[in-house]
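Working notes for the structure below.
Removed from the display is one protein chain of the complex; every other protein chain stays in position.
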Amino acid sequence: MEEANFVFNMIGENWIAFAIISLLPMIFLLAYALIAILGELKISAFIQERLGPMRTGPWGIIQPVAEVVKLLQKEDITPDSANKPLFNLAPFIMFAASYAGFAVIPFSSYFVPSGINLGLFFLLAVGSLGIIGLLMGGWASNNKYSLLGGLRAVAQIVSYEIPAAMVILTIAVMAGSLDLQEIIRQQSGWFWNWFVFGGSGGWIKIIFLPFSFIMCIIYIIASLAETNRTPFDIPEGESELVAGYHTEYSGMKFAMFFFAEYANMFIVSAIITIIFFGGWNSPFGDFMGGPIWGVFWFVSKAFVFVFLQIWLRWTLPRLRVDQLMYVSWKVLLPFSFVCFLALSLLVMLK
Amino acid sequence: MKDYFKNVWLGVWTALIGMRITIDHLFRKNVTVQYPNVHPKDKAGWMDMPSNARNRLYVDMDECNGCNSCARACPVNCISIETVRSVPGDAPPPLASGGKRNLWVSQFEIDFTKCCFCSLCTEACPTGAIVMTTEFEYSSYNRYDLVYNFVKLQNSMSDEKIAEVKEKWAEHQKEKKKEAVEPK
Amino acid sequence: MEDLLFYLFAFVVIGSASVVVLSKNIMYSAFSLLFTFFGVAGLYVLLFADFVALTQIMVYIGGILVLIIFGVLLTTKITGVDIKSGTTGKVQLITASVVVVIIAISLILLFTNVEWVNQEFVQPNTTIDSIGFAFMTKYLLPFEIAAVLLLIALVGATLIARRK
Partner (left out) sequence: MSEKKYIDIEFSQLDSERMRLFMGPQHPSTHGVLQLEVELDGEIVTDLIPHIGYLHRCFEKHAENMTYPQIIPYIDRLDYISSMNNELPYVMGLEKMLDIQVSEKVEYIRVIFSELNRIANHQIAIATFGLDSGAFTPFLYYFRDREMILTIFEKASGGRLLYNYFWVGGLAADVHPTFKEDITEAIRIIRDTNAEILNLLLKNKIFIDRTANVGILPADIAISYGVTGPILRASGIPLDLRKAEPYSIYERFDFDIPVGNGEVGTVGDCWDRNIVRFREMEESCKIIEQALKTFPSQGDVRENVPKRIRLPKGEIYCKAENPKGELGFYIISDGKDKPERVKVRAPSFVNLSALPEMSRGYMFADLVMILGSVDIVLGEVDR
């Protein structure tokens, strides 16, 4: 079995190594957030036949830096009637919760910050931590729109966790493990070994291929809802709730919420990549394999799903709050139950 | 039950149709005009500004005979004209187009903060002195800078000249009065 | 390192738990439960019970705590920030202190009187396998009964919530 972590290999297991390991995802996250913000601006512009930001740097590529600087130097307003301790705490809890998810994300076969056995379950559990931040921010703002936004966000995330958990359960059954590295290793080889195509195995999986494909779609939809992206951006739908739970936030604290949203986008994309699209595996067998290319494959696969989220955002209208619940409880959940049964059958047949 | 599956299918299918349309647009040519770099007065695609566009007014003081028609036609009263009658024998120079003039235009102010660009003044003008131009970039930091006095701007009459004609007219009036008081 | 973490988590648990009890603002109490649960989860991790720790986060923070906050928000006037818990009067304080002292004394007595056995500690590879096996073999009946109970609760809740 390969070594789980090259940092430990290099400098041994001491506190410097721990510090490096816990900071590496942060560095990645910063770089990613800049790229994702630029991507959001540019993709939305091109979809709408605009050019997007063009003035900051060639083709506006330093625009995200400018936006971050702008947010940092803005006045940090705390409303007078807000509950100050909770108001100030909420964005940090939000961000800490999304950053915690990075603890188990395997960027390559040689690097995973913490290779615990329960990685998949950990991601699911940590995903529910951010809810408290939302609720805290929404309530402490002392604004009706914020409170409604917070309540809606929580109701939405709690509901959509169930289909997402069903999908993760199915993957656990198919892989027989909750260890993310183990799950990825089982999908090695060509791309038809990915779990979205039923995982590795004989031709019998063709029968079950639609089910695993539907499972993938269910997870993508549920993940959109968990990150509050369109068409499920009801908590911050500006036509009704102005900006939802972060209506009253400005400056740095708003940037934290914003950052957490983008970090969440990456985490769900990473989860989709890991559990359905083979993680750091090359899609073409041994072609461009190995740990270094693994980072490339993992990041580029995850970016495809980040792109998908942006693409969907600029395509679809927004659902109403009761229709959102309808989609979760009456569409996604029954479908995921059926797929779960079918795929469990596949595992038994194999 | 059939409706349920149909609805689910429609939900996914129409979303896919929408995604196909937007991805199609992702690779199309953008229509944005990079404004200060590409000026709409130049050929900037189909958004170019026609020559008859109604923007900032311009008054040719050599053509203005001070008839006040434009000020009367203006619905927002943004034009204010002051004229001084000329005394016989000291008529202002004729219009550039040749017409006669017997009023000194001592002030021709247009308040562009009020102007509504309706073009009624240009229609009312008998000599075509006041026209709409395609110039639209004239923002300023001070709203008093937007009150244009065309007499000053084109230097058609200096302050001394205005004072002189005013004095002449006043003298002329006085003389007239005197004549009226003691008729010959 | 482990000791340091233990004391850190223990401090978080005790500190936030005392906020839960002593705070006059019921929302503060509800939100500091977050840190209590989180600290307890950390303690579980130190005990090599990672599955339990994650379940703690998932169920208690993601589920129960949210439910508690929702309950507070829905039962009190939600639009103001001045939500007070009305149970910190003098009478209640004295009664609660007496009860707590009695419980604490009995716990200390229990702790000192029991003969603790120091066993050789084996770090388990993963706890989830053994938990799964235990559920499916030795504790199958309680597991199933709990499942049925939860199902009944779920159906009942749906029935109550349904519009007539």
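Per-chain numbering from 1; labels A, B and C assigned in written order.
Rule of thumb we're sticking to: a contact is a pair of C-beta atoms (placed from the backbone, for glycine too) under 8 Å apart; a residue touches a chain by one contact, two chains touch by 3 or more.
In this text, all values refer to a predicted model and were calculated from it rather than measured experimentally.
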item: Among the chains presented, those that the missing one touches; value: A, B
item: Touching the absent chain when the full complex is considered, from A:Leu224, A:Val306 or A:Val327; value: A:Val327
item: Touching the absent chain when the full complex is considered, from B:Val87, B:Cys118, B:Leu146 or B:Ile162; value: B:Cys118
item: Absent-chain interface as seen on subunit B, which is shown; value: 7, 10-11, 13-15, 17-18, 21-22, 25, 31, 46-50, 52-54, 73-75, 116-120, 123, 132
item: Absent chain, residues of subunit A that touch it; value: 44, 47-50, 144, 230-231, 233-234, 237-240, 242, 314-323, 326-327, 330-331
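As a convention for this text, only the chains that are shown with their structure count from here on.
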item: Length of the line joining the C-alpha centres of subunit B and subunit C, rounded to whole Å; value: 75
item: Whole-Å separation of chain centres (CA-atom averages), subunit A against subunit C; value: 28
item: Sequence positions of subunit B contacting 2 or more other chains; value: none
item: Subunit A partner contacts - residues on subunit B that touch it in the complex; value: 8, 11-12, 15, 18-19, 21-23, 25-32, 34
item: Subunit C residues touching subunit A - in the complex, by the definition given at the top; value: 27-28, 31, 34, 50-51, 54-55, 57-58, 61-63, 65-66, 69-70, 73, 78-81, 125-126, 128
item: Residues of subunit A touching subunit B in the complex; value: 43, 45-51, 54, 217, 311-312, 314-316, 327, 331, 335
